[in-house]
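Worksheet for the structure shown next.
Excluded from the complex is one protein chain; the other protein chains are retained at their positions.
The letters A and B name the chains in turn, as written, and every chain counts its residues from 1.
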Amino acid sequence: MKPRQQRMLAVGLAAVGLLIATVLTMQAFEKNMMFYVEISEVAKGNAPEDRNFRVGGLVVEESVVREPGDLQVQFTLTDMEAELDVLFSGVLPDLFREGQGIIAHGRMGDNGKFVADKVLAKHDENYMPPEVAESLAKHAAAKAAAQAEAAAEAVKP
Amino acid sequence: MLRYAAPAIVFAGMVAMFYFALGRDPGELPSPYLGKPAPQFELPRVKDPSATIGSADYAGQTVLVNIWATWCVGCRQEHDFLLQLANSNAIPIIGINWRDQRQEAITWLRQLGDPYVASGYDADGRVGIDWGAYGAPETFLIGPDGTVLYKHISPLTQQVWEQEFVPRIEQVKQASL
Partner (left out) sequence: MIPELGHFALILALSLAICQGVMPLIGAQRGDDSLMALARPAALGQFVFVAFSFGCLTWSFLQSDFSVLYVANHSQLELPTIYKISAVWGAHEGSLLLWILILAVWTVAVSRYSAELPLSMRARVIGVLGLLSCGFLLFTLLTSNPFERLIPAAQDGADLNPLLQDPGLAIHPPLLYIGYVGFSVAFAFAVAAMLSGNLDQTWARWTRPWTTWAWLFLTVGIALGSWWAYYELGWGGWWFWDPVENASFMPWLAGTALIHSLAVTEKRGLFKSWTLLLAISAFSLSLLGTFLVRSGILVSVHAFATDPSRGLFILIFLGIVIGGALTLYAMRAPSLDSAAGFRPLSRETFLLLNNVLLVIAATLVLFGTLSPLLVEFASGEKISVGPPWFEIAFVIPMLPLIFLVGLGMHTAWRTQDPRRLFAMVRTPAIIAVVLGVLVPTFFYGRFSLMTVVSLIAGFWIVAVSLLQPLRNLRREEGAARMTRSALGMTVAHLGLGLFVIGVTIVSTFTVEEDISMVPGQKVAVAGYDFELKSLDRVEGPNYNALEGLVEIRRNGEFVSELRPQKRTYRVQQSPMTEAGIDVGWNRDLFVALGDPLGNAAWSVRIQYKPMIRFIWLGAFVMALGGIVAASDRRYRLTAAARDKQGVVAGEAA
């Protein structure tokens, strides 16, 4: 082969390699990215099927239950409007506690409960993950507005 | 040659993206209640658990609702200014003592002074969350009709007070005349 052809071949091979690598990387990206889904959306049935996603909310007071001595734990998350039961088996993070804002990774189980494979709590208990703070504020407001409306309805003769 | 300018162009695109991303910061988000009725609450008072303080106590007035706690250094920072406001009778200040220990809160008020009409004791943080609090301190300006006129995150200062709060209070006064 002439040097020119050699160079063409090298460039061609590099381009094909790069293309394959790009496709693989993007496929992996598509597969591994996790959407953040608000609890109210999950309650409406708008959760992604057959793939992992993230939910975030407050751990409802007195909702953490477990069989004594068992690793499996269930708790309820709320965004102040809707609620979601979460199942988790394993060691919870240090700052997991009732009333705390947390994020869980996992997917929907068959029983309408969220099966988490990872539970994250911030390493600063007075700080709330921004996604959680945002959806809490939004849904708390929605709920308050709905209540105000209901109250106004009730007052009407 | 475009080849050599490409890094600069890509970088400019990134800077533009970051600029918009900065504007999205949650600290800058307006409270979802802005211009809407503030959440109702009723809490036992810090100093006197048998009495309560709540939305009903300030109906029809323009007030500040300040979320504070003894563990929050920002609250200590703004405390002097709150005292100054209270001493000048500028506006009644209602406190919500958030996720705190009652005894520590009482000690704090005794040692540093108490700028509040009264403080509600919100031990489990429920009320704070109802108000959409991200942290402490946060200060809400509530109009006579019970709507949230303004919300300030982080310590209150003279400058913020004059720039953001005073004009809104004046506006309410004008409107009610």
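Criterion: a residue touches a chain if its C-beta (ideal position, glycine included) is under 8 Å from a C-beta of that chain, and two chains touch if they have at least 3 such contacts.
Computed from a predicted model, the values in this text were never measured in an experiment.
Participant: Looking at the whole complex, which of A:Gly12, A:Gly90 or A:Gly112 touches the chain that is not displayed?
Facilitator: A:Gly90
Participant: In the complete complex, which positions of subunit A touch the hidden chain?
Facilitator: Contact residues on subunit A toward the absent chain are 6, 10, 21, 24-25, 28-29, 31-36, 54, 66-71, 89-92, 94-96, 105, 122-125, 129-131.
Participant: What residue numbers in subunit B mark contact with the hidden partner chain?
Facilitator: Per the touch rule, subunit B residues meeting the hidden chain are 1, 4-5, 7-8, 11-12, 15, 17-25, 27-28, 71, 73, 76-77, 80, 111-112.
Note that only the chains that are shown with their structure count from here on.
Participant: Between subunit A and subunit B, what distance separates the C-alpha centroids? Give it in angstrom.
Facilitator: Each chain reduced to its C-alpha mean, subunit A and subunit B end up 29 Å apart.
Participant: Inside the complex, what are the residues of subunit A that reach subunit B?
Facilitator: For subunit A paired with subunit B, touching residues are 58, 61, 80, 99, 126-128, 130, 133-134, 136-138, 140-141, 144-145, 148.
Participant: Can you tell me which positions in subunit B touch subunit A when the two form their complex?
Facilitator: For this pair, the touching residues of subunit B are 26, 29, 31-33, 36-37, 39, 71-72, 99, 124-126, 129-130, 132, 134-136.
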